[in-house]
Each structure stands twice: as structure tokens, then as C-alpha cells.
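Heads up, one of the protein chains got dropped from this complex, but the rest are sitting where they should.
And now, chain A:
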Amino acid sequence: MAKFDETPIIKDPAVKGELRPPKIREHASAEVKCHPSKPKDTAAINLPSELVPDWQERAIARFGELLDKNQALRVYMDACVRCGACTDKCQFFLGTGDPQNFPVARAELMRKVYRRYFTPAGLVPGLGDAADFDEEMLQKWYTYFYQCSECRRCSVFCPYGIDTAEITAAAREIMASIGISTKYVTEVVAKVYETGNNLGIPPLAWIDNSEFLAEDMEEITGLPIQFPVDEEGADILLIPPSADNFANTDTMIGYGKLFHFLGVSWTTSTYCNEAGNFGLFLNFENLQKVNQRMLEAGRQLGAKTIIWGECGHAWRAGILTPTLSGSMDDFDPPYPYHISQYIVDMFRKGAFEGHIDKSANDEFLVTYHDPCNSARAGNLLDEPREIIRNTCNRFVEMPRNTIRENTFCCGAGGGLLTDELMPIRMAGGKPRAEAVKYTQANYLATVCAICKAQLPELMKYWEVPVQVGGVIDLLANSLKLK
């Protein structure tokens, strides 16, 4: 794997926190593509399994439908003046130097087609700046719309708030409708319908894992910390990202200790044990179907409240739940409810007073990585920081232009967390790695399962010695259980 660019991304952050854009290297990442989807997966999620014969007409027709149904897409096709404000903002350009990873260049792939088929400007060659939707263009779409993590950092800097994620999502929607999708995303969505979660953990294995965790906890703490599954009538249904029960078990233990400490009844569901919604990265139909499962699980078990676990894009889809999946009025407010918000509410009620030992986390110098989705699409900016400040003595922020709404994506969001995209992931994560390196922190806290999967590999690749973990892990660490 070639390192894309060796120049430092953060130039003297102590003074200005400026980012130095790399030199333009055309076609630098043109060959990094996702594996195409497999027929067994596309069949399971109602998509054509191969490029349909009349794909050009169907794509343009679908494009037209979306233009009539999505104000963002319609406005963003016209409004860009190509001022270049976004050109040094995307981590995938900063990492690869490929100018097609300018947010504006990415969007232009779609705009050229838009101008050709939907505006009179398409009739004037040159002046209209239009292009046919041919095989070459489709290839570019497939490459570069799957090198975008839909993180929306560019839209923070756009004078018109042009949201490249809306454009990328529409392009993927159109591609999906003509039989072009990626193996990773379709596989994951298909697994959700089959097993209830992205990782394909069958219900029995989930129950096994949960029991194993409980035994472990009993051994370590001597306390009956439970990880209930499918418990009818529990007050709280927790929907974590399934990785928490499998890879990030510290986070799962965190949930367990938290609810044990508060003495509330809670459960997970084997019907829906996945907060992450990969429909978001594929098409609207699957976004809606996957989201629907959360409310169904809540109603099956008669839970009073549904709480979303530490997962970034889960929360991005989660806050849309009442619109996507109908009223949530049969659940207790507030809703949708995120675990970080829940913990902060408990702090404000004084539930933890006298039971937090901050010095338990003294070995850590903690910094916080804002996952793109929870920060820029879910307004979770202060809550995780409040939890960290309440549970740790040593907390340090990364440079100002790399946190909160200016945060850099970890490099693997938006359906890019797949091995064949490794060069893009490592290059795209470079700004984040540089920012972490600058703080010299040894604990990188975050609230997203995709970040938690990507960041350890990223930090190893860029040689940043730091441990990655959840925010709730820190809470669990400092909590004096009773």
C-alpha cells in the first residue's frame, strides 16, 4: 500500500491550526474501487443484480424523479459557482491529492449529467459544461461517489451550504436503481434483514455473548451486572451497534455497568440489535426499512424508551425516525434518545453524585474525536464532552478546525469501511491522525462504531500511539459501582 502523500497536513497548529493542502495529483485514486455487489445480496434487498440493459434511460428517469422530490438536490445542482472554497476541505483530497475528490469536482460529475439532460444549457456545447451519461461517466460515478464518506465537512464551508452528501446519496440511489452497488454495503443491509444486525450475528450467538459478558462481570466485579436480551416489559430498549457486543465489548460493558448502577430495567433485542443503518449509504427504500425495525422491536418488547447506542450514522438515521417510520408517540419522550444525551440527563439529575472517581482515568490523556455523523448530522457536540469532563481529569482538544462541526471524518464512514478501499481509508484518515498526534493524547474517545473500527488501524498506519475507545467506557471506568 502506497502512502499517498508525506507532507504534514497540520501546519503549526499551535499558532493557527492551518491545514496545508497537498499538490494536485490527477487520477491518484482513480483505481481504488469497491468490489461490486453479489446477486444473492441484491436479491435480498430488492435491487437489480446486474447492470440493466436500458440503464442510461432508467438512470436519467430516476434522476428526474429525484429532482422533483428532493429540494436539496434540485437547488444544489444549480447553485454552485465553483468558487473553490471547498477544495481544501475534504479529507479524501487532503489525503490523496486526487482533484476528483474536491467536493465540487465530485458534485460536478453529477451536475454535468444534470445540465446535459435537464437544462437548456446542455444544448450549448462548452458554455453549458455538460456531459453524456455514458459508460465512462458511470465508472467515474462508481469510483468517486464511493470515495465520499457523506461526512458533510465541505458543506460547513460552502457559502450556499451545498451538501455533497445529498448529491452522493442521490448518485448512489440512481446507481442502485440500475444495478450498480457495492458488495460491502449490500451485504451489510442483507444481513440486517437476515439476522437483525450488520455483522450477521445470529440470535443465539448474541444471547451467548451477552451471558458470557455477564459471567465475566460477575467474576471481575462480584456484582450481578446483567446484559438482558429480549426481555419483555423492560423500560429501556437499547439498540447498540452490533460491533459493541462483538469487537468493542468495553462499550457494551459500559452500557451494562451504567444501567446496573442506575438500577433501571433494560434489554437488547435479537430482532433488531443494530443501530447502524446502511440503507443511508444505499437508497431510501432500505434506509426506511432498516429504520422501521427499531420501532418494531420496541413495540414487540413493550419498551417505554428506545435508546440509540454509540454509533454515528445510526444517530443520523435515528433522528429521522419519526419522519421515516411514523409517529413515536407511544414511547416516552424525549425521542429519539441517544445514550450520550441520556447520560448527560442523568448527570444533571445528580444520579452519579459521589459515585464518580475521576482519578480512575488518570492514566489517560483523553482527546475526543467528533464522528462526522453525530457532530454534523445529530447535534451531539457538547454531550460527549460533558461526559468526558465529568469522568476524566485529563482532557485535551484537537486543533479548532478539526473538531466539532469542523471535524474530519475518520476516513471510513459512508460505507467505505471495507478492505479494498484501504488506500483511500488510510489517506482520508490522515488529517485526523495528524490532529491526534498533535495533542499527544493516549486515549482517543469517540461515539461511533465505524470510527472505532477504523481509527485503531489508522493510528497504527500513521504511527500515532493511542488507544481508541468509547466515551461510555470512560464513564464505566470511573463509576464506583454499588
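Note that a residue touches a chain if its C-beta (ideal position, glycine included) is under 8 Å from a C-beta of that chain, and two chains touch if they have at least 3 such contacts; residues count from 1.
Note that in this section contacts and distances are computed from a predicted model.
UniProt lists the omitted chain of the complex under the protein name "Respiratory nitrate reductase subunit gamma" (options: "Respiratory nitrate reductase subunit gamma", "Multiple sugar transport system permease protein", "Acyl carrier protein" or "Sarcosine oxidase subunit delta"). Residue A:375 is the one among A:45, A:375 or A:450 that touches the chain missing from this view.
Across A:60, A:319 or A:448, the single residue that touches the chain missing here is A:319. In the complete assembly, the contact with the undisplayed chain comes from A:108, out of A:41, A:108, A:383 or A:473.
For chain A, the list of residues touching the undisplayed chain reads 21, 23-24, 67-72, 74-76, 78-89, 99, 102, 104-105, 108, 119-121, 126-129, 152, 155-163, 166, 284-285, 288, 316, 319-320, 322-324, 327, 329, 333-336, 375-379, 381, 404-405.
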